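After this line comes chain A, so read on.
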Amino acid sequence: MRIALFVTCLADTVFPEAAKATVRLLERLGHEVVFPAGQTCCGQMHVNTGYQAQAVSLVRRHVRVFDPYDVVVAPSGSCVGSVRHQHAMVARRAGDVRLASRAESVAARTFELSELLVDVLGVTDVGAFFPHRVTYHPTCHSLRMLRVADRPVRLLRAVRGLELVELPAAEQCCGFGGTFAVKNADTSSAMLADKLRHVLSTGADVCAAGDASCLMHIGGGLSRSGSAVRTVHLAEILAPTEPDRAGGERSDLVVRS
Partner candidate 1 sequence: MTTREIILARLRAALAPAPAPVEAPREYRRDAPVDLDRLVDRLTDYRAHVHRVAEPAVADTVAAILPAGATVVVPPALPPAWLPATVTARSDDDLDHTTIAAADGVITAAAVAIADTGTVILDGSPDQGRRVLSLLPDLHICVIRTAQVVANVPQALSRLTPHRPLTWISGPSATSDIELNRVEGVHGPRTLHLILLP
Partner candidate 2 sequence: MSRTFLGMPTTAPKGVGHLRGAEPFPAAARRALSDAQLRRNLGHATATIRAKSGAVVAEVPDWEQLRAAGSAIKADAMARLPELLEQLEQRVTDAGGVVHWAADANEANAIVVDLVRATGSDRVIKVKSMVTQEIGLNEALEAAGIAPVETDLAELIVQLGEDRPSHILVPAIHRNRAEIREIFLRAMPGVDPGLTDEPAVLAAAARRFLRQTFLSTPVAVSGANFAVAETGTLAVVESEGNGRMCLTLPRTLITVMGVEKVVPTWRDLEVFLQLLPRASTGERMNPYTSMWTGVSPGDGPQEFHLVLLDNGRSAVLADEVGRQALHCIRCSACLNVCPVYERTGGHAYGSVYPGPIGAVLSPQLTGVADNASLPYASSLCGACYDACPVKINIPELLVHLRDQAPHPRGESAAMAAAAYAMDHPALYAAAQRATRLSRLTGRRGRGLPPPLSGWTADRDLPEPPAQTFRQWWASR
C-alpha cells in the first residue's frame, strides 16, 4: 500500500526518531511510504490557543498537500484528532464550505499509527522485538478524540521480549495540553507530578505513548527528576526486529529523557 506520512511539526523538528521509526516499520511491512513535501503543521496549536482565523491557511495547506493520497498516517493521536475534528470546523467558520468538505474527505483517509496498523493493514503482530519493561500512557486525544481503545496495547502485547506493565490511573491527562502547560504551568506541573509518580510505581524502564507531545512533557519531567526511565514513541517500539539488533544495524533505542 502507498501511504503518505503526515510527520507532524513536532516529530519533524524535535522527535525525528519517531517519524523515522514509522517509515522503517511500514516499509518493513512491505508498504511504500511517501513524504509530501509541502506539509508543515496541522494548525492545532492555533486552534487550541484561540486563533482559528490564522489556522485557515494551515488547514488549506494541509488539505492541498494530502488530498492526492488514499491513505495518510501520522505518529500522533493529537494531530490526527485535529485533522478529524477541527479542520472542517475551521474551514466552515471561515465560510469556506468547499474546503470543509475536502477537509472531511482527507480526514476520513487519515489515521493514527495504531489505527492504520490494526484497522487498515489488519495487523497486530508487526514482528517487533523490544526487550524492555514498558508501561503505556494512552494519551487523551488518542483515547477520547480518536477512540483508539486497546489498539496500541494489542500491538505492544505482540512485541517479542516486551513486558507490558499496567499504568495506574492511565487515563488521566499528563498535564501537557499544548499552551495549557505554559498558561497554567503550575496546574500542569501538579498533573505531571501525579503521572510521574504512577509511571515510577510500575517499575518500567520505558514509558511509551503514541504522541510525541505528551512524551515530551512526561520525559521532561522524568529528566528533571533525575529518573532513568525513558520515554519512547510507540513507533520506535514497533519498528525494531530481533535481527535488527543482532546485526547491530541500530544502536540502542534512542534516549529521549
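How were these candidates chosen? In short, all candidates are chains of the complex that A comes from, given by their letters.
Following the convention adopted for this analysis, a residue touches a chain if its C-beta (ideal position, glycine included) is under 8 Å from a C-beta of that chain, and two chains touch if they have at least 3 such contacts; residues count from 1.
Please read all numbers here as calculations on a predicted model, not as lab measurements.
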{"item": "Touch assignment for chain A within the complex, options 1 or 2", "value": "2"}
{"item": "Of chain A, residues touching candidate 2 in the complex", "value": "7, 9, 11-17, 19-20, 23, 35, 37-38, 40-41, 43, 45-52, 54-55, 57-58, 61, 86, 89, 140-141, 143-145, 171-173, 175-193, 216-217, 219-221, 223-224, 256-257"}
